[in-house]
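All protein chains of the complex are present and in place, except for one that has been dropped.
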Amino acid sequence: MRNFSICAALLSISLCGLLNADEQLSMSDSDKAMYAEMVENNPAAMDIADGEETFNRLIGEEAYAKMLGVKAKDLPKYIAGFPRFVKPAGKVVTLAQTLQMAMADRGQNVPKLESKEIVTMSAYVKSLANDQKTNIDVKANKQMKEMMALGQAVFEERRGGRGLSCNSCHSPDIVGSRLRMQPLPDLGAKETAAAGTWPAYRMTQSAMVTLDKRMQQCMKNALLAEIPLGSKEMVALEVYVTNKTKGNAIQIPGLKR
Amino acid sequence: MERRSFLKGFGTAAACAALLPRMASAADEAKKVVGPNEMSIETAIAAITGGKPLTPSSKVSLSAPEIAENGAVVPVKVTVESPMTEKSYVKAIHVFATKNNNVRCANVYLTPANGEASFGTRIKLGGTQDVLAIAEMSDGTFLSGKQNVKVTIGGCG
Partner (left out) sequence: MAEMKTLIKIKPKTYAVGEIVKIDFMAMHPMESGMRKDKDTGAIIPAHYINEVNFLFNDKLLTKMITWESLSVNPVLTISLKVSGAGTLKVLAKDNKGQSVESTVAITPKG
């Protein structure tokens, strides 16, 4: 079965008009090291600085912690557990959604999830949890259990004209196969630490992108209808994907192809 | 089980095949456009050296990935061996993408106060090509280093 997958992957590469996908077409370890080094001066650091300024102006750490019902000093660890069930919301929410809540709390106009304010603030707030281990608990309560189950269902559901699911390209048994020269990443691997490194700077787009937005981009390219940001299904998907990388350190902002 | 696996692989192929026509036409269109600062590598080198010889040298170390997954952001680092004293230093490091429409990337004029002759940045590469660095030495000589970078097409999105 493993061989069969590789065959299918090779077929997919030749269909893309690219032949001889041998190791020569892969980045070497030293190439990878050069890219890894680039995280050190990540242009998204400017977005994070922007988010810090916005967060301190519009919300502030103290008010934010109070709304969540945690002590300010416990924030980093708490932040490392999103998406999670938040009492004032009465449901499982993402970090970005808690920023919307905090703004609503303070009687401010609530920007959209894709707005610059929420995107940069959520990156900044998540960066407060840098070096913490992702500690999402999908068994914490019945709401989380439900969202985990829904997330898995969404991840595996084949949709669109081509009947693709997230799992079509991201199931553990085809990790490392190539999609147009690009080895498919293991979403749970320590080195990719997928969920723990988003929001990340996407070099192909020269912009910082959030995890849910990235998943939408993936859906678009796979010809699937995009699941709306903030919808129950999208939050569930974030729960499922984040859980794959549980225990890996958070490093915000990431740097991606 | 086998059928599922096959479908999975085929689905992947279908997904990226769907992307291909868009990529190809974008590349064709780009070919027609000439940038405002178009310059060939021959002209650019002559403008720097004024016709003096350019000597490939191991003193100029240029590092760039051999394979770049994405032509929009390719890291390039250049270091040149030099004492960087008033008497002997590297006056400038020039970086070129030899096949871009305008091959010039950066002209970096150093001083001994830099302490070491180094320059790092990220460049756009229109396709597979050599990246060339020229070091302009204080004694009036020109040394060079280069590396080929293969630009590949990335995955979905």
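Think of it as A and B in the order they're written, each chain with its own count starting at 1.
Assume a contact is a pair of C-beta atoms (placed from the backbone, for glycine too) under 8 Å apart; a residue touches a chain by one contact, two chains touch by 3 or more.
These figures come from a predicted structure and were not determined experimentally.
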item: Omitted chain - touching chains that are shown; value: A, B
item: Selected residue (touches chain absent from view) among A:33, A:46, A:72 or A:104; value: A:46
item: Interface with the unshown chain - residue positions in subunit B; value: 29-30, 33-37, 72-74, 77, 84, 97, 100-111, 113-124
item: Interface with the undisplayed chain - residues on subunit A; value: 38, 40-41, 43, 45-46, 49-50, 203, 206
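In the analysis below, only the chains that are shown with their structure count from here on.
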item: Touching residues on subunit B, where the partner in the complex is subunit A; value: 1-2, 5-20, 63-70, 72-73, 75, 77, 122, 150, 152-157
item: Subunit A residues within the subunit B interface of the complex; value: 1, 4-5, 7-9, 11-13, 15-18, 25-28, 30-31, 34-35, 37-38, 162-164, 167-169, 171, 173-174, 177-182, 184, 203-204, 206, 214, 217-218, 220-223, 257
